[in-house]
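What you see is the complex with one protein chain gone and the rest in place.
Coming up: chain A.
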Amino acid sequence: MSQHADILLKEAKICLSNISSLNHHLNALISVRPSESVLTRVSEVALRCTESRSGLAGKLFAFKDNFCTVDQPTTCASKMLQGYVSPFEATVMTRLYKIAHAIDIGRANMDEFAMGTDNIFTVYGPALNPLYSTPRSAGGSSGGSACAVAAGMCHFALGTDTGGSVRLPAAYCGVVGFKPSYGLVSRHGVVAFAQSLDTVGVIARDVQTVREVFSVISAYDPLDPTSVSIELRRQLQATTARRRQASKGKYKIGIPLEFIVDSCSPDITNAWAEVLKKLHAQGHELYAVSMPSIKSALPTYYILGPSEAASNLSRYDGVRYGYRANVDRVANGVLYGMTRSEGFGSEVRRRILLGNYNLSSGAFNNHYIQAQKVRRKLQLNFDRVFSVDHPLEKPIDRDDQPTVDFLVAPCSTSTAPLLSDVLSQKSPLDSYVNDVLTVPASLAGIPAISIPWHTDDGKVVGIQIMGQYGDDDRVLDVSETIMSL
């Protein structure tokens, strides 16, 4: 056996041993492949694939429970989908299996239907943060994915990010969590939460692995109506090459003033300041920039997201698949009432109610339509700040304001909270406000990444880097730069 195969097997064994020793406590994975079959598969792949063929060949990964695969149930951590086995496979899974020859070790825990920020709304019980000995939040909704990576159970993991669901758990768990530009990675076979915001994201311990996974899964998919075309991908590549050459490794960094929020803990603001100082010391230029519409981002997100979710989740009626109650209708004759109130957990029910309220004819114009307008404004705010034009929009007049290559800001308002604190929250709003730093990039559809920053006093804080739409590769470039500071 080659040296490369030896390394792969050795790494796989470490992952499997971490799973067997940690998963029963951390609850990161809700289904685990048998060790023997994983090792057999690693050996097979190692024999067939040389080192040069794919950096991911024989590497292990976990994936969030909302990616469809054909051999295990896809449940979205919901009672509603217990036992549901999809007849088809998500495009990204196929690409990882067939093109990258990566090997999955099992499905990762999550907040039910990707709604939550602490991975507590799950039929499998909370996933825990592996960085701490006392039970702390792993973050959500892709908490299991971030936890599995941080605990060394796999080389990387797939998650989904609708309003921060990859970045926030990555920040809490001290790993890298990348949300690509909207539409670059196929969502075919990924159970929808809110399609105008949903993206597939990657979690790993280093940016290089994220880059390798991203290069495999970022491809045009004719099965996804929102997939970015081949022509636009070519255009983006050309632009990236041009910008890389022009910047020569020195960047103009924006400090978005609206990300300075009262709820930020000192740990976070200190870490942010450290990063900025070091960037400055390295010769990168810093600019304070303002995007006023960010103040409305959170309410906008909590109108649009739940509205789309309420619509998407209408299909869970127990007729064709999934959980079904003993009676078809509730006392007043409304169909599926019992099935849906028994099958969905509390957070999902809350968001469906919120969404349906916003879509009702009385509220629609004042809520949904207004939210769409604010979203548009926010997108224009971002366009005005970035030095480069949005590839899908007309060039805009920037009023001679300073423009920047990237924005650097915190990813969360605090480090991972205690699970007990999270569970005793009185109002769901307490957790919704955690999204304040992540939803702006989701609403704008731009690439955003959370990278772990180890502060001088030993804390791990998620630092968020955002770039113009389609500037994903350079967001990864600057992330590597910052991680090496």
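Rule of thumb we're sticking to: a contact is a pair of C-beta atoms (placed from the backbone, for glycine too) under 8 Å apart; a residue touches a chain by one contact, two chains touch by 3 or more; residues count from 1.
Criterion: contacts and distances are computed from a predicted model.
The protein name that UniProt records for the chain not on display, among "Ribosome biogenesis regulatory protein", "Phosphatidylinositol-glycan biosynthesis class S protein", "PRIM2 protein" or "Glutamyl-tRNA(Gln) amidotransferase subunit B, mitochondrial", is "Glutamyl-tRNA(Gln) amidotransferase subunit B, mitochondrial". From the options A:27, A:54 or A:86, the residue with contact to the chain not on display is A:86. When you scan A:166, A:194 or A:460 for touch with the missing chain, the hit is A:194. Checked against the full complex, the candidates A:208, A:226, A:370 or A:481 give a single residue touching the omitted chain, namely A:226. Seen from chain A, the chain kept out of the figure touches residues 67-68, 74, 76, 81, 84, 86-88, 90, 187-192, 194-196, 222-226, 307-308, 310-311, 313-315, 317, 319-321, 328-329, 334-336, 356, 359-361, 364, 368.
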